[in-house]
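Every protein chain except one is present and positioned as in the full complex.
We call the chains A, B and C, going by the order they appear; numbering starts again at 1 in every chain.
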Amino acid sequence: MEHHTGHPQPLSEIVATVYRDIAPHFSRGRVAHYIPALARIDPRHFGISVITCAGEVATAGDSEVPFSIQSVSKVFTLTMALEKLGGRLWHRVGHEPSGSAFNSIVQLEQEKGIPRNPLINAGALAVTDALLGGGEPEALIVRITDFMRGLAADPTVSVDQEVAVSEGDTGFRNASLANFLRASGNLHSAVADVLQVYFNQCALHMNCRQLARAGLYLANAGVDPLNRARITTHTRARRINAIMMTCGHYDASGDVAFRIGLPGKSGVGGGILAIAPGRAAIAVWSPGLNEAGTSLVGQMALERLAALTGWSVF
Amino acid sequence: MEHHTGHPQPLSEIVATVYRDIAPHFSRGRVAHYIPALARIDPRHFGISVITCAGEVATAGDSEVPFSIQSVSKVFTLTMALEKLGGRLWHRVGHEPSGSAFNSIVQLEQEKGIPRNPLINAGALAVTDALLGGGEPEALIVRITDFMRGLAADPTVSVDQEVAVSEGDTGFRNASLANFLRASGNLHSAVADVLQVYFNQCALHMNCRQLARAGLYLANAGVDPLNRARITTHTRARRINAIMMTCGHYDASGDVAFRIGLPGKSGVGGGILAIAPGRAAIAVWSPGLNEAGTSLVGQMALERLAALTGWSVF
Amino acid sequence: MEHHTGHPQPLSEIVATVYRDIAPHFSRGRVAHYIPALARIDPRHFGISVITCAGEVATAGDSEVPFSIQSVSKVFTLTMALEKLGGRLWHRVGHEPSGSAFNSIVQLEQEKGIPRNPLINAGALAVTDALLGGGEPEALIVRITDFMRGLAADPTVSVDQEVAVSEGDTGFRNASLANFLRASGNLHSAVADVLQVYFNQCALHMNCRQLARAGLYLANAGVDPLNRARITTHTRARRINAIMMTCGHYDASGDVAFRIGLPGKSGVGGGILAIAPGRAAIAVWSPGLNEAGTSLVGQMALERLAALTGWSVF
Partner (left out) sequence: MEHHTGHPQPLSEIVATVYRDIAPHFSRGRVAHYIPALARIDPRHFGISVITCAGEVATAGDSEVPFSIQSVSKVFTLTMALEKLGGRLWHRVGHEPSGSAFNSIVQLEQEKGIPRNPLINAGALAVTDALLGGGEPEALIVRITDFMRGLAADPTVSVDQEVAVSEGDTGFRNASLANFLRASGNLHSAVADVLQVYFNQCALHMNCRQLARAGLYLANAGVDPLNRARITTHTRARRINAIMMTCGHYDASGDVAFRIGLPGKSGVGGGILAIAPGRAAIAVWSPGLNEAGTSLVGQMALERLAALTGWSVF
């Protein structure tokens, strides 16, 4: 497969081609089973939404069907925490790939409670704790939701309470990580409060159109190009993209860089946010996961899109 | 520090600015001490050479002083091995960041002799073995040297025999890795032959001008833009860049992506090759290393250059 | 230092010699600081009690001062669980030394939630869960306390509620382990219930006389030699002793076997129970710990006692 450079074709045609090429694979992969409320999702769903810095939008499939963004939320809480703490955040969490699975606790023990990066569960829990700062979890959940509504330019974005509670019942691995962080002195609020916020941010319910729109500032130097709001600095936007490139897909991050070449973050709900710096934000969704916990068909769609557009940063 | 986008300034002025800004730091870091022939290098050296896809060259400092490229050679043997084996190479070596030091053997044991990526020592040994294919080590050393001469467009590139022999005397960690690979069935030639080639490729003696020129195909979709020679496919060039981004600086790769945002590969001789895809190849050299084994001043220079040019891929 | 074989000296004289030889070292080591209620203990305490299978008792120092037995309780809950489940217990916990610290979670992740042995924290939590079997934690705490009272032949044995609650406040590492076990399917009761029992069993408050008496069945083939009660089978008593020998002192178990040569179990309260099979049970107590979390002076006393009695099993 050879790549095109540039995209003489209209974006809508490219997205239609991606959809057509990927369609035979719909329903492949395995729906996340360890969160009951997610296990019932129909695996045949597939949605894609691309929005350029110029505001052009192209979508296909179930781009209006909301799904649980799960770990994709880590990108947005990271942005909030960088705005709140600046570089001090890096005393509590690293920015190196972990070489381990998303919920590994081994690295945490070996490195004395400093998670390798903010996109693995342990790191995201530390980030959420940094945002919480001993405050009320409910208030932070509202702040995160409002932040997402603003970014998505859509006030209907909300948390799926059934999923949030479902997480709460089954999230023993996350409770293990949070208690470990607390034992290491790297979690300052009550464990239950941090977990409450974390389970709620993971349960944000968004569709591909909303998610791509929400991530657009990362493609545009930290500024929402459509309403000119500065979300973060150019440097921070670049750094968030860098972290997504090296760490966004857990122990398969190298493979995604290798195949697709775009910074991105996946969630076990089947959603992936990818950024083409200077060009566009892309959200894909398909519930069936590969072994690394990333949407199998979603990743295929991104690989095809990157090939057709030449948007790989490499 | 804010980044410029684009570079209205002439490249030569930018490089001069980088040199001037970095000069106060010359001689910082610690010269590699475990290879005797390298331990004697004057730590005050600093060189930089930038070459664009259009052939523009800008240099500063000791850009004509040759140094031992060491692990930077892994990028070039990887290119050769991909041309020889294609995708079959990935049965023998992964393309994921390791989360470990450059010479770690832990990961190798846990993953049954398949090195995480071709830019750590174990992976590079497997790549060299793939190139050797049971043949004569001397012949492969000649082939690698010729490949580098062609890429650098300079027939004077050669191996520093003193360094090659010096490696041979002290390279017990590499001998340990090679024997481990052999025990795992992932090294087919004689251990001593693979090590001989490996120590010679690491001892390639090049200056910044030559090294930047040699890497230019990676900035130009696999084709040398100055003589139109296709070195590798566009897809492979992208993938090599992706691997450099996620794995090029061992357990500090995430930090380099975060600070600089360019694919690159460092060597303990103090050299770094960085690629700005579509734009330029950059070689910097300064012998003092940081804790991760990468040139401390060289990395500062790249960070400054990336800030001034806006060449970060993110 | 040469060892005597047999002990022509009366036991009381030997114990007096041990006390005199060890006295210059009283208050060495570091009192456990991570459980507030234990951090206040006077480090100068030292007690020893030896009871033979024939019922001879020799004591010295603070042998009547109660202390928190902490992890020594794991030996007794292991005995109870073996009586309840028999060999099925070994499906949930191994009997191999871990090579890791007492509260390590690394091994647990690598071996999919099966703790290496019942004398590290993770293993003891699985054992307590096996005893709990979904029942009421209060009822199990009563059962454990009654079991200890029976073994010690002393109805005054009880749980120090302040210590139990103190554990509850600071035991985040144990909460992390328990949640990890639950996530791995190797904890069936509610995490909070298991932790409640665990913190209470660790807070059992006993003196050296009571503790030595309680362990006497392990020196006598599973039968209390003084009241002829069979506590466990001969085979199980041997196996518990074997586990104490290979795993009783976490990552210093080999050193204790090497220096002392008796099966034993230490707790961070400074107590150690040691068994001389066929001969005697020994309890020592001194609050200052060595780096491995075992009573520093207590271990010296056992080494001296073993040398003077020739009781080493080796």
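The working rule: a contact is a pair of C-beta atoms (placed from the backbone, for glycine too) under 8 Å apart; a residue touches a chain by one contact, two chains touch by 3 or more.
This one's a predicted model, so the numbers in the text were calculated from it and none came from an experiment.
K.L.:
Wait, the hidden chain, what does it touch out of the ones we have here?
P.N.:
Per the contact definition above, the missing chain touches B, C.
K.L.:
Going by the contact rule already stated, which one of C:66, C:115 or C:263 would touch the omitted chain in the full complex?
P.N.:
Here the residue in touch with the unshown chain is C:263.
K.L.:
Among C:97, C:137, C:171 or C:288, which residue is in touch with the absent chain?
P.N.:
Here the residue in touch with the unshown chain is C:97.
K.L.:
From the list C:127, C:221 or C:289, pick the residue that touches the absent chain.
P.N.:
Only one of C:127, C:221 or C:289 touches the chain omitted from view, namely C:221.
K.L.:
Go through subunit C and note every residue touching the omitted chain.
P.N.:
So the residues of subunit C touching the unseen chain are 1-3, 5, 94-100, 107, 116-117, 221, 233-235, 237-239, 241-243, 245-247, 251-255, 257-258, 261, 263, 277, 312-314.
K.L.:
Kindly note down the residues of subunit B that lie in touch with the hidden chain.
P.N.:
Subunit B touches the chain not shown through residues 104-106, 109-110, 172-173, 175-180, 182-183, 191.
Keep this in mind: only the chains that are shown with their structure count from here on.
K.L.:
Can you tell me which chain lies farthest from subunit C, using the average of the Cα atoms as each chain's centre?
P.N.:
In terms of C-alpha centroids, the chain at the greatest distance from subunit C is B.
K.L.:
Superimpose the Cα trace of subunit B on the Cα trace of subunit C, which carries the same sequence, then give the rotation angle to the nearest 5°.
P.N.:
Nearest-5 rotation angle for the superposition: 180 degrees.
K.L.:
In terms of Cα-based centroids, which chain occupies the most central position?
P.N.:
Smallest centre-to-centre distance to the global C-alpha mean: chain A.
K.L.:
Across all chain pairs, which one has the most C-beta contacts?
P.N.:
A-B
K.L.:
Let me have the rounded angstrom distance from the C-alpha centre of subunit B over to the C-alpha centre of subunit C, please.
P.N.:
Here subunit B and subunit C have centroids separated by 55 Å.
K.L.:
How far is the middle of subunit A from the middle of subunit B, if each middle is the mean of its Cα atoms, in Å?
P.N.:
Chain centres of subunit A and subunit B, defined by C-alpha means, are spaced 32 Å apart.
K.L.:
Residues of subunit A that touch two or more other chains: which are they?
P.N.:
Residues: none.
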